[in-house]
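The complex is shown incomplete by one protein chain, all other protein chains being positioned as in the whole.
Then we have chain A:
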Amino acid sequence: MTTTPAIEFDRVAYGVGELSAEFAFSREPGTVTAILGPSGAGKSTLLNLAAGFLEPREGQIRIDGKPVGGLPPATRGVSMVFQDNNLFAHLDIRTNIGLGLDPALKLDAAAWARVEAALDRVGLAGFGKRQPGSLSGGERQRVALARAFVRRRPLLLLDEPFDGLGPGLAADMLRLMLEIRAEVGATVLMVTHDPDEARAAADRILLISKGKIAADADAAGFFDRTDLPELEAYLGRQRGA
């Protein structure tokens, strides 16, 4: 018996020429996948295709078994966290989170209570009235996670979310992300360029190179493999060393 994959790229092709990409893979619900690869390989393209910011030229993307081609980003059951600018700088923290519950911000008392609870959950209780500019980079990313938390979408897409936070802080944030993932029961696709981050958080690895999936494998022991030339090149290891 097989479960319906949480996300499936069915022979998806995007673009032509230099920027073209082809992806085919699927993920079981509740898994965490780290997407690795050199810059310009197409990691963000993959996330943007899943999120609905880009449309494939060929093939089909299915989320929870449902084809999402042509569906706007908001109705795909996806939450996304970027490296930067996740929060609208002119809106206070609670408004930024509240938008995750209703994009027109028509919220009742119960909804605002959920916003406060989410802030509490990410360790930022009492920060609701502050402006994003008065928070540190790590705190802003916590708010972005809080918004993903209240949205409870089945698919969580992370585009280098903890980059530039420093190793200790990034590890804390990674732990928080995994806890929230578990509570929501979401499936995670996370672009990173930190092998340690992938090792610490991921069940599965997607190694992308030149717009193609070079490896789709278990995370356990992945970085010790020597049979993948793309991995050798990516990690900068000498072959046979």
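Assume contacts are C-beta pairs under 8 Å (C-beta built on N, C-alpha and C of every residue); 3 or more make two chains touch, one makes a residue touch a chain; residues count from 1.
Just so it is clear, contacts and distances are computed from a predicted model.
Peer 1: I notice the complex is incomplete. Of the names "Thiamine ABC transporter permease", "GT2 family glycosyltransferase", "Aspartyl/glutamyl-tRNA(Asn/Gln) amidotransferase subunit B" or "Cytochrome c oxidase subunit 3", which is the UniProt protein name for the chain that's not shown?
Peer 2: The correct option from "Thiamine ABC transporter permease", "GT2 family glycosyltransferase", "Aspartyl/glutamyl-tRNA(Asn/Gln) amidotransferase subunit B" or "Cytochrome c oxidase subunit 3" is "Thiamine ABC transporter permease", the UniProt name of the unshown chain.
Peer 1: Just to verify: which one of A:Leu99, A:Leu145, A:Leu158 or A:Ala202 makes contact with the chain not shown?
Peer 2: A:Leu99
Peer 1: Which residue from A:Ile35, A:Ala51 or A:Leu145 sits in contact with the chain not drawn here?
Peer 2: Touching the chain that is not displayed is residue A:Ala51.
Peer 1: Of the listed residues A:Phe25, A:Phe82, A:Trp112 or A:Phe223, which contacts the missing chain in the full complex?
Peer 2: A:Phe82
Peer 1: For chain A, which residues touch the unseen chain?
Peer 2: 51-53, 72-75, 78-80, 82, 84-86, 88, 90-91, 95, 99-100, 103-105, 151
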